[in-house]
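Step one of this worksheet: look at the structure below.
Part of the complex only, each chain left as placed.
When the chains are written out, they are named A, B and C in that same order, and each has its own residue count from 1.
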Amino acid sequence: MRVAVVRFPGSNCEPETCRAVERAGGDAFYIWHRDTSLSDADAVILPGGFSYGDYLRSGAIARFSPVMEAIRSHAKAGGPVLGICNGFQILCEAGLLPGALVRNAGLKYLSRPVDVRIERTDTPFTSAYRAGQIIRIPIGHGDGRFVAPASLLDQLEAEGRVVLRYAGAPESDVPSNPNGSVQDIAAICSASGTVVGMMPHPERLADRVLGSDAGQGVFESLMRYPVTPVPDPSPRFS
Amino acid sequence: MTHAAVSAEAHPFKGERPVTAEVVREHNLTEAEYGDITAMLGRTPTLTELGIFSALWSEHCSYKHTKPVLRKFPTEGPQVVQGPGENAGVLRLPDGWAVAFKIESHNHPSAVEPYQGAATGVGGILRDVFTMGARPVAVLNSLRLGPLDDPRNRYLFSGIVKGVGDYGNCVGVPTLGGEVAFAPGYSGNPLVNAMCVGLLRETDLMRARAHGVGNILLTMGSRTGRDGIHGASFASEELSAKSEARRPQVQVGDPFTEKLLLEATLELIEAGLTVAIQDMGAAGLTSSSAEMAARGGVGVELDTSLVPTREPGMTPYEIMLSETQERMLIVAEPHRVPDIQAVCARWELTAVPVGRVTDDGLFRIVHDGVTVAAIPGERLVDGCPIHDPEAREAPAAVARRAARPTTPPRVDAAGALTLLLDDPTIASKRWVFEQYDSTVQAETVLGPGGDAGVLRVPGTGFGLAISVDCNQRYVTLDPYEGGKAAVAEAARNVACTGAVPLGITDCLNFGNPDKPEVFFQFTEACRGIADACRAFGTPVTGGNVSLYNESPTGAIDPTPTIGMVGLLHDVTRRVPSHFAAADSSILLLGTSRGHLGGSSYWEVVHGFVGGAPPPVDLDAEHRLQRLLAAAAERGLLRSAHDCSDGGLAVALAEACIGEPYAAAPRGAKVNLANPGAVPVAALLYGEDAGRVVISCGTPEVAQVMALAAEHGVPAEPIGTVSAASEPLEIHLRDGHTTLRWPTPELRRTYFDAIPRRMRADPGREEGR
Amino acid sequence: MTWRVHVRILPRKGLLDPQGQAVEHALAALRFPEASNVHVGKAIALDVAAGTAAEAEALVRTMCDQLLANPVTEDYEIEVEAGAPA
């Protein structure tokens, strides 16, 4: 499977995201934010980082990058799209996912492992997990508090569009919800389930040598996903 | 070297102040130094020239007080690719890899503006490493602050930590470790030392040496503003609106631009487009260009009117001395310039030609066609007269070393452990390191919270273990032993993970060197560092000196921070600091004599800082390091944690409390023999050097003991690890006393000590 | 004409505003009982070239809707200061 990893100025998780895809057997390659084509990618990942320094609002400026049009049509055609951390923020700013990610309730950037419960296993990025399974993967963000109008929240819950929820080990001395996200939401998906945004970083704990590969399932799920090549409307460079 | 009697002419820039004795004084140049300057030039310098001299002959650039002492450091070894003198030191790793690393202070800027000061400190050290062609893979930070009961110190602490975090997080380099200590001596003068570690292929090493007459100099990155310009230029101007507008400004960090600079620089070096490249640090354009020229033995000519500026009307003086961040100076062959500009454009940066390499050996500055400075380059960089200040220990220091506590302990031996774990210097720094991204790049094998950070070298099976350490209490009480102890602790922390210490970088934070007692501290601490590095075979690859750290109450505690890098041959063999499994056997390596001199126990429980710190047996330490590596390599160890502040009891408690996000702490049953009949408090909290608490499977105990004997390291089984949330029990065989602490409470104390104090005031919201 | 324009962006009413709360607590701790209902947002200042103040405001409104403010979480107010001939 061909997986495009999009580089915005200030993205900084591209290499490890590619490694995770390749470890799962995929073929990962970079797409520069100025490109207007996805070069026949079967799936697109918007990696973590600080696109445009997160200046103004996380993801606010990146959403205008030329590549976003191609991603939009890829998503519209049902192609899988994953936004991780800053990628999730960009997808929300771009309106490809609903809601918004704002400053953590604790007002501090937070880098720590979190336990998240797999709420949905029928997305292209979670099928390798068991429903209800709890995995421990890292977060690293200052703007990770998911917010949305009440009506939208009800809709998300009704349509089962919460993909990951923060869950905690009872004995732990830290709150299970690290950032104050409403209803402990750590990841959501589009109505179709094919566009997923998550705050935690599965690519950072996807290798046993580092102590755990709990996150690798996200990329293995993608490999299992049957892709019908998405026609690429926009003209191609190179 | 021949004395260039009369050099080329230079003319004052229009409207520039004439150079008078007073102006010279404002530039912190002594009469003798000024005499050398006029002799060297054969004329009166222009203001621009004076500014250039004052920058390059400042302590920061010239090391005029410290050079002779630093020369005594061991700097050689088979592993050394690049010793002191470049932007960072470089050590050889397996498979053609090399590690570039360096530590630097940003103390004064952080005292003035904690958030930006700390942020730009991280920015500067990152640039030092990627200018060598190395990709930064880890940052560490060493912080010193006054006590947290003072709101100003809390403000500085939170601002500094947020500054360090926001910058490194944005650039995408994990913070793998560091240290924080609190002592009254740092009130009003906090220390912020930042260390960066980068990886490169040895063949890609880039040195900052200008050569090739006719080659082009380009500035890359941010436009030059009036940031952090040497205050002297306006100090004596009568305050007018004009001079107000020219006040030097706080340096503001732009980590986003830094990230682009990082990628562009590495791409330029990889593509072989540059002859040399250097970041613009202190004294920006002046030091970067003059040093590259001197290293290459060539001259340079810069046209400051070509330098892109942020504000109109900047003078050559201001442009040469500006400390605007996120700028690089490139030397390149003329035909490469378009390719370089293309790479920069792709990264949304600009690179602008501003000068060329010349053959006359002169450092020449032109502005709008007028030569405003023309100085013999080599003399400019190397010609600063060396001082040799007097070094004499203060009688008070001698007395303090001999003293003992006169007041009784605040609590009994059991209560002392809680008091120590609640001491911010000993307590968990989770409040700090959870504001730092420690997992980006996905190579973090052991993150913050243990003895040393460990990362894997991408695509290989080996890794690096890194730690920064200094116990300033020891250095204050006995600079020589304290210097040894700083290196020994750093090496021990690295060795605890199973790694072999390779080399160090040092950040020497001291007071005013013209005070004999301060210079004594400096020379003695350096002698200790040198001896320890020799004993361990860990050469000094570079570092940074920060003098004149004086708070209103006098000089800071002498703080020679040591950054140690070690090689872990197989990262799957790394050893964590915390007890991993119930029923593991606990062993104590090293000799306990119950040494309380200079201990945290005396400070925290008796309110007394004094006595002679524990002497460091460098051979014993070296044997201990080798034992730990050997045991780890054989996979014998489940955990290893060294005894530092608070001695054995604190080390045991920390091993039980566990990693920062462990679901629950573990318990332990410990059984201590006490042949020397040492008093209980001394046995538990004595800080004898060279001791490590390890745990291993019961079947492995015999092998570990044998291996220890082989290495000549005393080893004693002292107990077993018990299940989650069980208590920590220490039984003293003589006296049949048993002390018992509930570990969930110990954990709460240990993790909440700093948050509890910081909750006192949310404080001002810094940064975005 | 060039107009100096100020945009004030505040968290949408009803949305949890931890930053505002933190500042409110800090003010209380500093003995400012007079302060209440504190909210923290963004201030953006910019020069806008436009014929009339109304045109300048209209332009900035579009900038806010497209980029400067997040429609899900933020409300904004625009203030056009006296302009100067460009």
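Quick note on the criterion: a residue touches a chain if its C-beta (ideal position, glycine included) is under 8 Å from a C-beta of that chain, and two chains touch if they have at least 3 such contacts.
On a predicted model such as this, the values are computed, not experimentally measured, just so you know.
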item: Copies present in the complete complex, per labelled chain; value: A x1, B x1, C x2
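Convention: only the chains that are shown with their structure count from here on.
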item: Inter-centroid spacing, subunit B versus subunit A (mean Cα positions, whole Å); value: 36
item: Touching two or more other chains - residue numbers and ranges from subunit B; value: 762, 765
item: Junction residues of subunit A - those touching two or more other chains; value: 107
item: Contact set on subunit A toward subunit C in their complex; value: 56-57, 60-61, 64, 92-93, 99-100, 102-107, 147-149, 180
item: Subunit B residues within the subunit A interface of the complex; value: 162, 165-166, 169-172, 254-257, 259-260, 347-348, 433-445, 456, 458, 571-572, 660-664, 724-725, 747-748, 751, 762, 765, 768
item: Subunit C residues within the subunit A interface of the complex; value: 15-16, 18-19, 22, 42, 67-68, 70, 72-73
